[in-house]
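Read through the structure below, which is laid out as structure tokens, and then see the notes.
Some chains have been omitted; the remaining ones sit where they do in the full complex.
The first chain written gets the first letter, and so on, giving A and B; residue counts start at 1 in each chain.
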């Protein structure tokens, strides 16, 4: 089987890209958004429901009842599982059929029914699922640092939903150049530190670096008349995690220089999970270990600076207008209008070296899976505190 | 040709299922809903218009003009037919082209034009069409008892439209179990008689029975300390008719026991006509032969008891909520979320024996048609009054 970049954006069960993605734990929901009703969720082109049973256990099982196919999205949550409204079959979080009130016999028929189910785990407010082979022996769920309590405070944003291919978003982070061009007039550029570092006129150097967890982009800029360089790192954890180091500086600090000297105490993780080839959801987690007890309130206020800077002209009926001034809308206008990788024409230059390296690494990972091997980033090393960190250094480094 | 249950839900002109359905008269409209304008109606995946000409004759003809294909939905009704707005061709109810004002010659060209048309008949307020072979010698249109005046009063509901496959609805009636589970907290369960008979804790016995017109489900329950059994029948007339015996008890009677002793004087027919593979319409006819002159008013009030019993929680954004407490919405949440038969995974048990028998009978009927034979239920026997009855006995039977 020849794998190319055309395989990357396809996520369905029988695709090479989808087979690769299924080897990892992926977040499929937020604890705070899961109530006492089943929640329909499409993951990797499979229609599923996520629910928490009356005993508190979370399940991710097939949306359509194993009996005659009615949607379990409308089922009732009970102590031990979810009950189909049609004929009352009861399924537990493991896909076992516990009851069939319409059947008079013993449990033999129950035992024959195997409903689709995937292992799930809670970690730091997110619900992760493993949809790959050997469900009994899944790989370890990494102790992502932002999800493990280690003396800080955590904030999870409401899940966001995007109507374009997941990889457009993901590979965008291997491309730092867009930061000082696309985002040049939004938060990144408009504030003191960002303005200084992410200057389109005097942009930082950057290199993509192969890492055990995936890759990172290391941006750096010399301080004139000094041996020091300012460094900022963006990391891409396989298969679909982003960790951005500079968020605190950009959004959270009036006095960037002071922080520069003491280092970052803020992590900003984004977990991307494809719903299908044309939709994905994103879970955003902030973890802060600094001294400010009201940090997230301050962060919120700082982010409000990202107000839209465009006044719409009367004749401007373009559907995504306005967008300038808000990083998230700027992303949607660009990534969201790209067609799927493999279905668009491109001319890649040297400034796309991060994207080129990422695609190559993903193609290699897909190949590895296709050949029966473990893909990159499946087993991640923990630090002394037992945390899996994705690099996100921001600060001064001696040259 | 091998026919399987996968063929059942497909209704198009060249499908085995559609060829079978075309052997029967199917209702395509309601007399009370047909005005002095053409009505576009899709039947078995064919685009048609239904209209009544100025002389009172009803026609079911192709939607698109035989001349250059403009829609006759916007045609003008005249004494003898419908006239295309584009060039004025006039078509009668038999698909004959009567006039071509744009053509100067004689009637030769008119005579050459054969526009699609199907025989139609009015019966009891419904308009039936025959879309099968040998249109000149169609099978008899059965004198369905609820459509023939025999000393009672009739009520036709406004036509209902459903956006899912017709067979999901139809086979649901071969499955009595859903009544005491899905509908357990709606009208069926909440009222005296229904509560007693359709108890989920103590459900009635039931058996599917092969009948000349199709099949029926006979539900029965012994009365303790008596030789009598209460019997309730639901009938499925081929190809797509339902007759439910217990409606009067459930909806219409405060004093069920009294009625139980005297027998039912109420018929509740539902005629299902597929528009295409993903939509169908339903015509519902009630016929009452009892002593209450205001029966339908009382029925209406009783049905109002079917109020939605669920208060929607703020976080509950599921599109079909709320549904509990209303039989019709409960049906939509279950049947309407099933995929097409043959495209869903199922595990059928002994309680599905009605559904299994029905599917088998339909497959046999499709096969019969494919082999050039008449399908089941095409010719139906009339009773002494000249009526075609579908069993709907409800009441006491001596054991």
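As a working rule, a residue touches a chain if its C-beta (ideal position, glycine included) is under 8 Å from a C-beta of that chain, and two chains touch if they have at least 3 such contacts.
Just so you know, these numbers come straight off a predicted model, no measurement behind them.
The copy number for the entire complex in this file, given 2 shown chains of one sequence, is 3.
Note that only the chains that are shown with their structure count from here on.
In this assembly, the C-alpha centroid of chain A lies 49 Å from the C-alpha centroid of chain B. Across the complex, chain A meets chain B through its residues 33, 35, 37, 40, 64, 66-71, 73-74, 85-88, 100-105, 109, 112-113.
Contacts from chain B toward chain A in the complex involve residues 175, 177-178, 181-182, 200, 313, 315-316, 318, 320-321, 323, 330, 333-335, 337-339, 344-352, 355.
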